Structures are given as structure tokens and as C-alpha cells.
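All protein chains but one are shown in place.
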Amino acid sequence: MGLNSLRIRLAGAAPAPVFVVCGLGGRERVVDLYAEPGLQVYSTPRHAGVLLVVGRLTRGLVAPALQAHDQMASPRLVVRWTAADGDDPGDHGDVFPNAVVAHGSAAEVAAAVAAAHRELLAGDRPPSAALLADIEPAPWQGVGPYGTGGTGMTGGVPFGRPMAARAADRDDLELDQLKLRLGPLLPSLPSGLVLDVALQGDVVQSAAVGDNPYRLYAGDPVPAAPAPGLFERACHQPVRIAELERARARHHLRWAAGLARLVGLEALGVRLTTLSARLAASEESAQAERLLTRIGRSRWVAGTFAGGDLDDAGLAGLGPVARAAGSEEDARTHDPAYRALGFEPVLGEGGDTPGRVRQRLAEAVQALRLATAAGDATTTVSGVVEGPRGRLGRGAPPPSAALVDLVAGVVEGLEWGDAVAAIASLDLDVEEAARHPQMAMP
Amino acid sequence: MITDVLSWGLAALSLWSAWRVFRTDSMMRAAYLLLASFAAVGALLVLLSAEFLGLVLVLMMAGEMTIMVVFMVMFMMNPAGLNPMTMVHQHRAAVAAGIVSFAGLALVGVAGDFPDRPAADEVTTTSALGFELLGDSMLIFQSAGVTLLATMIGAVALTSRGGRFGDAHAGSDAPALAPEATASPAPATDAVEEGAHAAHEHDRHGAEGEAG
Amino acid sequence: MTVWAPAVAAVGVGAALVTGTWAVATLDTAVAGVVAGRGLHLRRAALAPLRRAALLAGRHPVTTERPDAPAWVVAGPLLLALAGAALSALPLAEGLAVADVPDGLVLYGAAMALVMVAVFLHGWAPNSVFPLIGAYRFVAQALSYQIALFLVLLGAALPAGSLGLGAIVEAQSELWNVIRQPLGLPLFLVAGTALSFWGPLALPDGEDLAGGTAAESSGRELLVWRTARAAVLVATAAVAAACFLGGWLGPVLPGPVWMVAKTLALLVILVVPAHVVPRVRIERFVSFGWTILLPLSLVDVFAAGVVALRTST
Partner (left out) sequence: MNLEALLVTAAGLFGIGVYGALSQQSFVMIMMGVELMINAAILAGVALWAESAAGAPEGQMLVIVAMTVMAVEMAVGFALVVAVFRVRKADITEKLRRLRG
């Protein structure tokens, strides 16, 4: 007994192991979670004990979330991080009947999660039971001489799934192809992205973006429009350049934090996220500038990333992605206030993954410098603003809608690690793509 | 005493796992059962005071069997053996041949009159082997090395695309995804690398993946 | 004494494994804290591995659809046992080893060759995509570092004229191998990082594969696997300390202290890159392994041979 209670006390002091389900409106909050010292966010539910649902659990996310829940090792627990102001009728979070509901800042939620997790370990809170029936997902259907259900040894669908089929490959060997659906909860992809891939070994032979889990179905209540961000506001009212550019740098820093995690530098990701929250202070701003310059200049970018080429045709309005590929467009060049600051767009770091990574790092540094130089200058309103992902304007489709369309082309032929990095270098927001009325998704 | 029990156990293990190699549906298990058989024989060699040979046998076979698994997965339609299957021919003849060869060899082993000259305990086998390799048997050792080199070249020539003076020379262009899309044919790849980058079949896709 | 010898040996190796993996986890947490900008909290870092272990030990593992159950059971303990086998051949001080066999280096080699089997089993067993890709990656990775790893170790054995680790250490009483063979230690550390699939070379268990071969592991099974990975890293550092840094040799302090100190110093060198150097692409590592690592290790072993010949005649 003494040993067991010691184990429980020790375990309770460990950071709570969390797997995050990023719901509608949860993207920015999820980024903050990674930097919370009381939490350890894992990239697979099997390592975790707490399923943390951030934002609205849409209809498209219910099935994957339930599956992730049942894949967590028991004792397990569900926490929902909802908006503070009461019920969201479109939230399907009630599929988790015993979920703990938390709201507030990331730190407050982290504290709530840690407390609930400690209670769970101490036995004061009942563990969450399996929610899906434990049945054979694809029962045996074999008949015939070999039990495979068809003619010969390769025919039929013995487990309710077709056997792997051969397809041409680059070694001219015609080996088997593996067709998979990945996402929407896979943390190495942007949250919500569903990717149907055909893999041969770990080379992506073809890919297609699947249904957007954030899209609303007929009858779903429309979520309260999120408070317009600084960039949206800048479309129709002047804002301070310093503030705008700091927001841009902040966005790129948080993107870089995700990328750092992807290449195994979790601690660096925490550092970048923490810095992003304190950019207003000049000391932190200078620190971030130094760090980004160092990362961008080092040989790591060239050694860690490869492939993912895009030519600059069809990239209109895609900001850093387009500028990396050599396009010169930047809405800021037309703004006299920026011209007065001597603004020139950063150009042509390269149309591939390392190029886009360097481009964003360089633009973040540039944004920090502009913010320092701008003083009290404000933007000139023209209806169009250069957002961190690309051009924003009233009525124009958000850049993510076009970025999502680029995914399938950019990953084709890449090894899986490169494919993941290539998608990350596009910096797309699946939720933003779903908000687009025409729903540019297939 | 302990050594005796251990050797009998190892001999039994090597025979049992060798038998299971041809009785399992899973290719991965087949290859690693073979490795178990080799490891048991390797341990027997160590007990027979041929430490170096025993350990090198294990060292070699670990890599070899893993490559074998990769090849199995590459080329077999049902590598995990989740579908029952029988892939044998001339079964009875094979069993008969196996029994006959066992009986013949065992007879030689039991009835043969081998001189009883056990190795002295203090023989330092490894350094003796070293002096042998680079002394009297230098020629054999060198021939083995040359044979291995020739094998490497031959294997690369065989596995590279095209061959017979065509195609495989095409340099080191990155291969295109689809073979027909290549303007110039893909470069030669040797057997080892092909195994490593092998596409795999896995007849039951990992629906359990965290992909959700 | 003879009856108890195996038990004593097992306890010794077990203690080395436990303290070694704990040291690795502590170092790792401490370095992560510094890089994350949270500062150095040694006490917290030393407790963190115990806390995480307690957490994992209390979880009931979940299984996958039709896994290869025996392989899954075997993989983690096998990797741990291999690290233990490697450590058992290491002398802590003169004559103080669990099994300072005359072929200690070959024993280490055989154990480390079987690492490939353990990792492949671990990736194959869950019947899931990402673990399997991780397993394949490790095969590619292992084939690229393995020859170089063994060649470099052979180079270290040449001055001693013996494959025994004790003899290799003794042969360094005048000059450590790290100076005699300047290429040896760096090459061994690179190959050793790849062997322990740690840090920038943790490709089979990489983040892009959601944990790779460990993506489907949970609870105690995951605990064993993580411990085993750290144990392999410890074995790598300890062998490097014995083969290149003169093992127990050193002034004033007793031998075992030197051996442990050198191992710890090498562990720091192995652990820090995990938080500073990003993941290397598998393709890049494979071409690096065959075109740079292997030729350099050949140069190393030839140079060591020439030096050994000159000093012996």
C-alpha cells in the first residue's frame, strides 16, 4: 500500500499527459498549451491520459475524437476547454458525458487539467470508460480454397478490406501500395487536415485532401463570429504599424514553434511560444530577432528540409509562399506609411520547403524591425491588408482556402517526413478554409 | 553440468525454431525464427569455445534476417500471415528428402568413427584464428574477400534497372514517381538500399493508427 | 562464490541500467528546461523521470487490432537485455567487469546488431502504419551506420592487439585512443547516436510519425521501451568511454569514479544535440552514412593499423 501511494504521489506530480483535439476556434489556444509546464502534449493518444477538447467539437470531429479517446490507456479523462460565455449549441462535446469543463486562459485550463488528473490518479474521480463498442472493425469474410474470399490467394476481401494492390513505383518494381486516410487529429499535420494518401514505403505517391471536419452541416448553428483580428480590422480602419507588425511576427513565431516541434525540438518550440507572448517588451523582441536570425542563417534549414517545390504561377495573394517562390507582390508596398519606413518585401528565398521556411523567418525578423522603427505611424486604409498568410480583403477568399488546394501537389513524391514539413511550411489553417463560403475544399 | 543442460536446451531450441520457420504463416516470424535457430547455434559455438565464430554468426545473421524480413514484406502478398495460406509444392517428396538426408547424416554422425581429440581448454581460439587467417590461410581469406566483392558488384548489376549495357548507366537523377514519366531511367540501386526503401504490403491497413 | 556469481552479475548490470537510464532522463529534462528558457532546475529534473515512470507504470496498456502479440512482448525487454549484455562486458575498473570476455568487443557488436531486430519487432508488432514506417526507417538507418560503427571499434582494438575491453583500456595507459585516433571518437558518437536512435537521429521514433515505432505503445510497455532506448544510449557512452577515453585510467581518483565520470561526460555530449539540432532527413542520413561515415571510418581503421604496426616493430 505504501509503495502504491508513493507511486500515485509521484505520478500526480508529473505533467499531465495530454492529447489535444483541436475543435472549431481552438487553433490559437492549442498553440499556447504546448508551452504550459504543467502539461505534456503528446502526438499520439496512446501516450496520453487526458483528452483535451479545445473549442467546439464539430460533427466531423466526433468520430475521430471518440476513437482517440478509446485509444488512450486507462485511467483516462476528458477535459473540454470551452468558451467562457456558456453553451454553444453546435458543440457535440456532450458525447463525452463525464468530461470536465474548463475555461479561461491556457494557464487556468492547464491547472484545471492537472488537478483533475491528480484526482483521477488518486481514485477520487471515476476513469472514463470506453465509449465505442469493442467489436472487430472488419470481421473475417474469407471463403474459398484459401480462405481469402475470392479466386486465387490474392482475391477477395478477407477482412472486409481489400488486400493491398500493386502499383507502379519509381524503382519499376510494382510493389504494393498502401492507401490511408490520415488526420484530422494527427498532430504532425495542421489541425483538422484530412489527407488521403497512397504510400509506397514512406514515399507519398499521391495525396488528396479529404472532407473538412470544421465545415458546418445544414442545421448546424453558425458559431458566433470570432472577434475580428487585428489584420481584419486593418482592412477598414487604420491601425498602428508597430502593433500590426508585432502581430505578424507573433504569428510567424508561433508557426516556427510548431515547426520546431515537428523536427524534434520541443524545447525550442516552448521557447518560441513563450517569446511570442511577450513581443511588446523590447528586450524579448530583440531576443526573438536574434533567435530567428540565427535559425534562418544556420545550415539546419537546408539540412532539415527538402523538396516541396512550387512555381510561382497560381500563388497570387499567398503572401510568404508566393514571395518565397519569387513573386514580388506585397500589399504593404502600396501603403505610403510603409514606404515612408523604407519597406521593401523580402524576396525569393526559394520556392521549396527550405525556401519557405527561410522566407517566413526573414519576414518575422523584418516585421520585428519594422515594429521597432514604426513609432506611432499608422496604416493607410485601402481595403486590402497583407496578412501573415497572404492578402486579406473584404469579400476575398481567405488565403488558407487556396493553400489547402496546394497540399496535394506539394507532397507528391516526397518521403513522409519531408511531406509533413512541406505541409507545415505552407502554414495553412483548415478552419479558415472552412469559413470560406464557397468551401474551396473538394 | 550447467553447460550440458544449456547445450541440450540450445540444440533443442535450434531444431524447434528451424522447424517452425516452415510452419508459420507470418513471414516476419519465419525470418526471425530462423534467426533464433542461428542464435542458438551461435550460442552452441560459444559453448564449444569458438566464441568469435559464434558471436560473428549472430552479428551477421541479425542484419541478414532483418533484410530478409524486408524482402518478404516487399514481395509477398500476405506477409503478416493474417490470411491462412499454404505455399508448398511437392510436399511429400520434400518431407521424404528431408527425412532421408537427416537419417543419412545422422547415421554418419553416430556410426562414424571420429578421433576423440577435444580442444585443450587454454587454447586462445580467437588469436589462433587471427594468425591462421593472416598466415597459412591467407590465400583462402583473400579469395573469400574477392568473392564477396564480386558478389557485391554482381548483385548491384543484377538489381539495377535495365542492364545488359542499357539503361542502368543513367547517372544519379532523382527517379520520377511513375516509371513512364522518367525521361532518363533511374539510377542503379543496390539490393540493400532497395530493401531499406522497400514499399510494403500490409494487407490490413492500420485502422488503429492515431490518425483517427 | 561461483554459485552466486551470476546473481551478483545480474544485480550489477541491473543497477548500471537503472542508474544510467535515470541519469540520461535527468540530463535530458535539464537540457530541455534550459533550451526552453525555463532555467536549470536540477532537483526537478532529477525527479521528473521518476514521476513520468510512476505515471506510465500505473496505466493499463491498450492494444491494437490484431497485433503480433509475441513480438510486441519481446521487443522492449529484448532491447533492454541487449543494452545489458553490452554493459556486462564493460570493465568498471581493472578486472572489475561482469564478464570481461576476451571477445568483449564482438559481444558488444553482436548485441548492437540485434538492436535492429528489436526495433523492427517493435515497429512491426502493432499492425499499424506509422510504427511500420518507423521500423523500415531504422533498417535503412542501421545498414548505414553499422559497418562504420564496427570499423571504428576495430580501430580502437588495434593498439591493444585484443578484442577484450579490459585489454583495450589497458593499452591506453600511455595515450588515450581519442588522441591516437582523432577520427575515432567523433565517428563513434555519430554512429552511436544513430544506433540509439536518439535526438536528431531519432528517425524511427520521430515526431513526424507521431512517435514512430512507439506510436501505438502505452503504459508499462512504453515505459520499458523508453527505458531500453536510454539504456542503449548509456551503453554507447560507456563503450566510447572505455574504447576512446581510457576507461578507468586517471590520476588520484579511483578507477570506477573515472569510468562513471567519463561516461557521464559523453552522455552530456550525446544528449545536448537532441534539443539543439533538428531531426535529420532519413535520406540525408543514409547518403551521409555511405558516402562520408563509412569512408572516414575506413581511413580511421587504416591509420590505426599503420600506427599500430609502426609502434609494434
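As written, the chain order gives the labels A, B and C, with residue 1 at the start of each chain.
Here is the rule we go by: contacts are C-beta pairs under 8 Å (C-beta built on N, C-alpha and C of every residue); 3 or more make two chains touch, one makes a residue touch a chain.
Computed from a predicted structure; not experimentally measured.
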Partners of the unshown chain among those that are drawn: A, B
Residues from chain B at the interface with the omitted partner, ascending: 4, 7-8, 11, 14-15, 18-19, 21-22, 27, 30-31, 34, 37-38, 41, 44-45, 48-50, 52-53, 56-57, 60, 64, 67-68, 71-72, 75-77, 87-91, 93-95, 97-99, 101-106, 108-110, 112, 114-120, 123, 125, 128-129, 131-133, 136-137, 140-141, 144, 147-148, 151-152, 154-156, 158-159, 161, 163, 191, 194-195
Those residues of chain A which, in the complete complex, touch the missing chain: 166, 172-174
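The working rule: only the chains that are shown with their structure count from here on.
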Of B-C and A-C, whichever chain pair has more C-beta contact pairs: A-C
Per-chain CA centroid nearest to the all-protein CA mean: C
Centroid spacing, where centroids are CA-atom means, of chain B and chain C in whole angstrom: 25
Sites on chain C at which at least two other chains make contact: 65, 129, 136, 210, 215-216
Where chain B touches two or more other chains, by residue: 82, 197-198, 200, 202, 204-211
Touching residues on chain B, where the partner in the complex is chain C: 26, 28-29, 32, 35, 42, 51-52, 55-56, 58-60, 62-63, 65-67, 69-70, 80, 82, 124, 126, 192-193, 195-198, 200, 202, 204-211
Residues of chain A that touch chain C when the two form their complex: 7-8, 10-11, 13-14, 17, 37, 42-44, 46-47, 49, 70-75, 121, 136-137, 178, 180, 186-188, 199, 201-202, 260-268, 270-271, 274-275, 300, 303-306, 415-418, 420-421
Touching residues (chain side chain C, partner chain B) in the complex: 64-66, 68, 71, 101-103, 106-107, 109-110, 113-114, 116-117, 120-121, 124, 126-132, 136, 139-140, 142-143, 146, 163, 210, 215-216, 286
